[in-house]
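The full complex has more chains than appear here; those shown keep their coordinates.
Letters are used for the chains, namely A and B, taken in the order the chains are written, and counting of residues starts over at 1 for each.
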Amino acid sequence: MDDALKSARSGDLTMLVAADRKSFIFRLNPGDMFQSHLGILKHDDLIGAPWGSRIHSHLGHEFLMFEPTLRDFLLQIERKSQIIFPKDLGYVLLRLSIKPGAKVIEAGTGSGALTTALAWGVGTDGKVFSYDRREDMQELAARNLSLLGVRERVVFHRQDIEQGFVERGVDALFLDLPTPEHYLVHARTALGSGGAFGAIVPTTNQVTALLLALERDAFALVDVCEISLRYYKTVPARLRPTDRMVAHTGYLVFARPLAQRFETAAGSDEEFTEP
Amino acid sequence: MDDALKSARSGDLTMLVAADRKSFIFRLNPGDMFQSHLGILKHDDLIGAPWGSRIHSHLGHEFLMFEPTLRDFLLQIERKSQIIFPKDLGYVLLRLSIKPGAKVIEAGTGSGALTTALAWGVGTDGKVFSYDRREDMQELAARNLSLLGVRERVVFHRQDIEQGFVERGVDALFLDLPTPEHYLVHARTALGSGGAFGAIVPTTNQVTALLLALERDAFALVDVCEISLRYYKTVPARLRPTDRMVAHTGYLVFARPLAQRFETAAGSDEEFTEP
């Protein structure tokens, strides 16, 4: 009756969700075994089962099997550092106008959550240029990207951005590092003009420092915001928010570079204008 | 010196932002005039100017000229109904796992904000199937999509969804209408299995009704959440949130269809199982 049922195939990215909603994400590979404290499952038993099936381990524990969404994947990536959360990532992608074919710079790479979301959004025709000094972080991010199957969309630069960015004329640039205010001139050069700039910082002091620098370095349309996500318990007869929530991840800052930096400075600071 | 400056060309989508941050979005067309209460500008004077330029109208009012981001565009679309806001749209796209090439159903079309964001994300290889009974809404949405240049990615169905959806095996399906609980069986059929379901409703009563129906109709991984966006005033020495904010747009509900609907029902309701 449900003739449109799609089934898991060898090579598919798969998510098993246990009764407590703990999830496990991996690729289906004939002959492999899935092992957890809840029991063992043969990949061969999963291959061919319809998505949305209930699967039982050898210990009798039930799992639901789904293709993970991008959000599922991002919440499960292996990490060595704080990641940017989906609630912020979704908005960042809209503010940076990420689309198939886009060219985007990010620094630093970190555990690769933003890298992953950007790579997802730019598609096979786009490219993400990701900067980080730490080789271990980029190796971790590369593993995460490979699992999702979007590794080839990312170019890693293992270098400090104090010397600037290699690319020119990118569509967007995002900074997730402690002192974004130090790199705005480099960001301008990489963006050329017309692109979109974004950053995330955890403290108000950093926001203040970045706002001062954005004004100094002739960025316009500056926005600072924070996004909150509140979940509800899903009992229909007792609908209410969960007891606790994430109170803070970071402040998001967005801006656009003005074309004529020096002209702008002159215009707003007339005593230095040539007679 | 800024050799990477990109300039506006004929046919480009353009945004002029006035001193009060009111913005105007249109396509550059040789010979056309931009007219507002702040004065007149010839498109020919804009064509060739670098993005990020300061432009002055014949009345001397200054505008900044940028390529609009997707968020800029969404906030400015012509509308006859409440739109889904960017804070929600970004998260919806992540939860629905929208990517280049994806096939997505939405109902209703409304003014086309979600339609636009979906069309943006699925790229030229993807497709959005948009249902609405009202011809005027779909014509409005089509105009908005055309302005952004993504009209051809959307197939409009001007029909009630009481009879179900035409498509099968889509990757995602989103309902933005008053009684989403009435259409879950149709949603299952269109999603097949493995896809992602989402909905937005403004009231808690609607959330309760939808939660009941999701359980009845064998959807799993149900989440209900709300997203808040708080802006800050961007004065570095006086950093503080704005005085007022949007308190509520809607509750977001996400779920995944289970593969075996009837088996599930039997399993959870054993007294009705055949001997």
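The working rule: a contact is a pair of C-beta atoms (placed from the backbone, for glycine too) under 8 Å apart; a residue touches a chain by one contact, two chains touch by 3 or more.
What you are looking at is a predicted structure, and each value in this text was computed from that prediction instead of being measured.
The complex in this file is a homo-oligomer whose displayed part has 2 chains and whose full count of copies is 4.
Definition applied: only the chains that are shown with their structure count from here on.
Taken together, the chain B residues at the contact with chain A in this complex read 2-6, 17, 21, 49-54, 64, 66-71, 74, 86-87, 89-97, 99-101, 117, 120-121, 123-125, 168-169, 188-194, 196, 204, 207-209, 211-212, 215, 220-232, 234-237, 239, 251, 256-261, 264.
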